[in-house]
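Heads up, one of the protein chains got dropped from this complex, but the rest are sitting where they should.
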Amino acid sequence: MKIGILTGGGDCPGLNAVIRGVVRKGIFHYEDDFLGFLEGWRGVIEDKSMPLNLDAVSGILPRGGTILRTSRTNPAKRPDGIERCAATLEKNKIAALIAIGGDDTLSVAQKLHENGVKVVGVPKTIDNDLSGTDYTFGFDTACNVVCEAIDRLHTTAEAHNRVMVVEVMGRDAGWIALYSGIAGGADVILIPERPFDIERVAESLRQRHERGRYFSIVVVAEGAKFSANAQSSQAAPVLQDAEKDEFGHVKLGGVANVLAREIERRTGFETRAVVLGHIQRGGSPSAFDRVLATRYGLGAIDMVHRGEFGCMAALRANKIISIPLKEAISRNRVVDNEMIDTVNGLFEKTANKQAVGD
Amino acid sequence: MKIGILTGGGDCPGLNAVIRGVVRKGIFHYEDDFLGFLEGWRGVIEDKSMPLNLDAVSGILPRGGTILRTSRTNPAKRPDGIERCAATLEKNKIAALIAIGGDDTLSVAQKLHENGVKVVGVPKTIDNDLSGTDYTFGFDTACNVVCEAIDRLHTTAEAHNRVMVVEVMGRDAGWIALYSGIAGGADVILIPERPFDIERVAESLRQRHERGRYFSIVVVAEGAKFSANAQSSQAAPVLQDAEKDEFGHVKLGGVANVLAREIERRTGFETRAVVLGHIQRGGSPSAFDRVLATRYGLGAIDMVHRGEFGCMAALRANKIISIPLKEAISRNRVVDNEMIDTVNGLFEKTANKQAVGD
Amino acid sequence: MKIGILTGGGDCPGLNAVIRGVVRKGIFHYEDDFLGFLEGWRGVIEDKSMPLNLDAVSGILPRGGTILRTSRTNPAKRPDGIERCAATLEKNKIAALIAIGGDDTLSVAQKLHENGVKVVGVPKTIDNDLSGTDYTFGFDTACNVVCEAIDRLHTTAEAHNRVMVVEVMGRDAGWIALYSGIAGGADVILIPERPFDIERVAESLRQRHERGRYFSIVVVAEGAKFSANAQSSQAAPVLQDAEKDEFGHVKLGGVANVLAREIERRTGFETRAVVLGHIQRGGSPSAFDRVLATRYGLGAIDMVHRGEFGCMAALRANKIISIPLKEAISRNRVVDNEMIDTVNGLFEKTANKQAVGD
Partner (left out) sequence: MKIGILTGGGDCPGLNAVIRGVVRKGIFHYEDDFLGFLEGWRGVIEDKSMPLNLDAVSGILPRGGTILRTSRTNPAKRPDGIERCAATLEKNKIAALIAIGGDDTLSVAQKLHENGVKVVGVPKTIDNDLSGTDYTFGFDTACNVVCEAIDRLHTTAEAHNRVMVVEVMGRDAGWIALYSGIAGGADVILIPERPFDIERVAESLRQRHERGRYFSIVVVAEGAKFSANAQSSQAAPVLQDAEKDEFGHVKLGGVANVLAREIERRTGFETRAVVLGHIQRGGSPSAFDRVLATRYGLGAIDMVHRGEFGCMAALRANKIISIPLKEAISRNRVVDNEMIDTVNGLFEKTANKQAVGD
């Protein structure tokens, strides 16, 4: 069977492990042939590809990025995009396509499926916010990178009696902030799910200071929002949604820099912002992510041979199962109240606030 | 409420995170006092302890080991052990005890519970083999350490055209070998659950060699066994159960060294053994383990205040729940056939063998 | 002999190793007593200190930051600062003082020396730019942190066909940029010693692109400057010296963000900036820095007992020697032309430019 593979959207540690899992099982157990389309859907539209055999996937397991490269090209946004994809697949005699990507990539997969193409999806989101699956690969690696950075910042915060504000990934969901914040021993964790009152954050840091802790770590997800109804008499700063620069790139550091300035202004404590940015998504995957991504790959090639098209591999209760693509791309999985309450157990109660969110 | 804490058995990354989670929530939310007994049950028998307040648990989250130290002392094996434990607890006015440890430690907790002591358990096993709980802390860290070691060994194996045999922890269960073997891209993984036929292992390495891969990585759990009914005409080596030295310490490297010698003898490929040993259980915990261990700690202190004594915190479907100690200490959770079949998808089929086990 | 110790200026991996080296040799070999002044010179002015014995320095070797904390307080900038320092030292019967710090900290040490106080200095600059000494501790750790970050960014740059601009420490000297740039395989390295022509940087990236390398890494020291006489017809951007925010903190990311924008504008290649910031100076020191810092500590306590006051420990040809403080604090050691020429050997010649600097 001749099978196409592509990786789309932002890169994520574990993509190569998925590709390797698919190709090894396909060759060793099903005698498949593989064609890797380059740079996500762009490679399908433009018919750019490379053959994928055992040599091609040898040694890629520990490597970040994706040997197929990636892009945010979305064929559904071009008039003839879907048709051109179907044409390329037919021309190359692709019997089935495995698309590895996030919401955007998989929504194209769903459209192709509706057009009769045999497609299987593998979910990818470093933010771990996909409904329908318990864990996505890349998230654990990102948490380890952030946690190690916070460990480093702890020693410098403590040496200088400083507040350090650390901005991490998470535009819509706070999983990375929450997990790496707990792991790094953060004193305040701010997530998109709970708009925060800047005055309460300041109060919480003052209270800690009074207990003799002269330094603090604040972890903030890039998508965290200032609360509109701040109790403070001073108006809360207003952050526009995801500021972009002249090239359309989202500007990082927006929330961290404003937050650091407001904290220093309100508490008088020396405060610095650190924006971790792209180092969170590159580099060698953790053991957990390598195993998880490999299992997704093994699951996806099995789905192809069981004819489960229009479906996506998912992790549930530590098993890889198959769920309809449609279901998966519908809704983000955000941090729930129960988890927030649990985590708040770690922190001192203040008059009217908990350390996570509001 | 005055609460005792102890850590028993082998050390494990995350023990300090559990202690910190218990103490922070206990002080911040329940106004508890804490006494830490030193060196596991030995501290209870001999009434050796230290007070645990916020200062004592500050900065311990990223540190391996346990600030309370540990031992394998088992009061149940001494005539008056259980009585002396009860007496120490009464003398110190301990209203409840949180015992963090493995089978052995928790079986003492169960005995004390049967004697009327209010005890809550937190499970600890780096091998991840406790029935009743989905994941135990320390396991993820161990897998990362082994995976990083295998990455290092890969480059040297490849440079020299060698077979490297890597012995990892796992006396009764092969989880560490299996997960770190997949994560490290091992070519053969040998686990206690499946006695292995040495001739088949050799055959599998020869087959790989014929495909032009002149180096291989074999991961073997310390408890893996040679199969009695080996198909080879040459008798299989016999390994005694857990060889011990004159001081009663289990000797590491038994299986790796015999295996390396047999592989070289049968294949003619230069083969070396590496025994990772104690580096697998020390050092700073991974982000995953810090979060998991913290959640176990938060769960345990809640159990104390809900009066769930004679019980143990457990992770099920990503929630911390409470289960009877008796249930938990009864049976080891080993690698199941379904998982082995899944993993075998990664490897070439040989005439009559798969890469994992037999 | 009763000896005082302090750490001043920005924190730096290895400070604890110096303290430990001083205290261990002092106690084991000279029967000294130690008093640690807190937060640099502030602790001397305000007479805040802690006793330093073997227990206090136990376990601090692998830890970043400084157990004595630090500050940028400069007594020489207060009318009675030097007198108050001398008074505190006398009051505490300090026979000699060991001051660990950079230019600023050591210039105070020199002033105290001129006022008759017995002072020995230990140089500290993460930028490795102190004349008089071959290597300073902390630099190697910073290079490893940056190098690991560049490794991570490489995979993401390659997956997305992007230019990544990485801003690293180095206000006056480009050592960190140069070393970590070479170690990380950067394609362009920009350092304060050589103002750069933005159009030549763009040209160099275009040339690489034409060779089929669709991604690039640009490492830029925070103090790198745009060249005034840029050959480009388009005016070069002007960067003010070390922009500061309302609290007087230097703003990071100035040069990286402007550079990224200019590169994308001139080449059309998608470009992103990453500002590593404070993670470069925190965390556990590398083996090299632990050894070097320990040797500085051992050297400093020997200098005290040999009566070499007004002097500083220095590394020359892999030996710790003693040089006058005055000499050491006079002049920065910058990257020399010979080193730049050597490194340029790694890069393609362009019409009129080399990859490092101009």
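For clarity, chains are labelled A, B and C in written order, and residue numbers in each chain start from 1.
Here is the rule we use: a residue touches a chain if its C-beta (ideal position, glycine included) is under 8 Å from a C-beta of that chain, and two chains touch if they have at least 3 such contacts.
Worth saying up front: this structure is predicted, and the values here are computed from it rather than measured.
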Chain not shown, its touching partners among those shown: B, C
Hidden-chain contact residue, picked from the options B:Lys2, B:Lys93, B:Arg152 or B:Arg211: B:Arg152
Per the touch definition above, residue among B:Val18, B:Ala202 or B:Val275 touching the missing chain: B:Val275
Missing-chain contacts mapped onto subunit C: 21, 24-25, 28-29, 54, 58, 61-62, 134, 140, 143-144, 146-147, 151, 154, 179-180, 182-185, 211, 213, 284, 286-288, 290-291, 294-295, 298, 301-302, 317-318, 320, 342, 345-349
Where the unshown chain meets subunit B, residue by residue: 7, 10-11, 15, 39, 63-66, 69-71, 145, 148-149, 151-161, 164, 245-247, 249, 253, 261, 264, 270, 272, 274-279, 281-283
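We adopt the following convention: only the chains that are shown with their structure count from here on.
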Chain separated most widely from subunit A, comparing mean CA positions: C
Intercentroid distance (Cα basis), subunit C paired with subunit A, Å: 34
Inter-chain centre distance, subunit B versus subunit C - centres from mean C-alpha coordinates, in Å: 41
Where subunit C touches two or more other chains, by residue: none
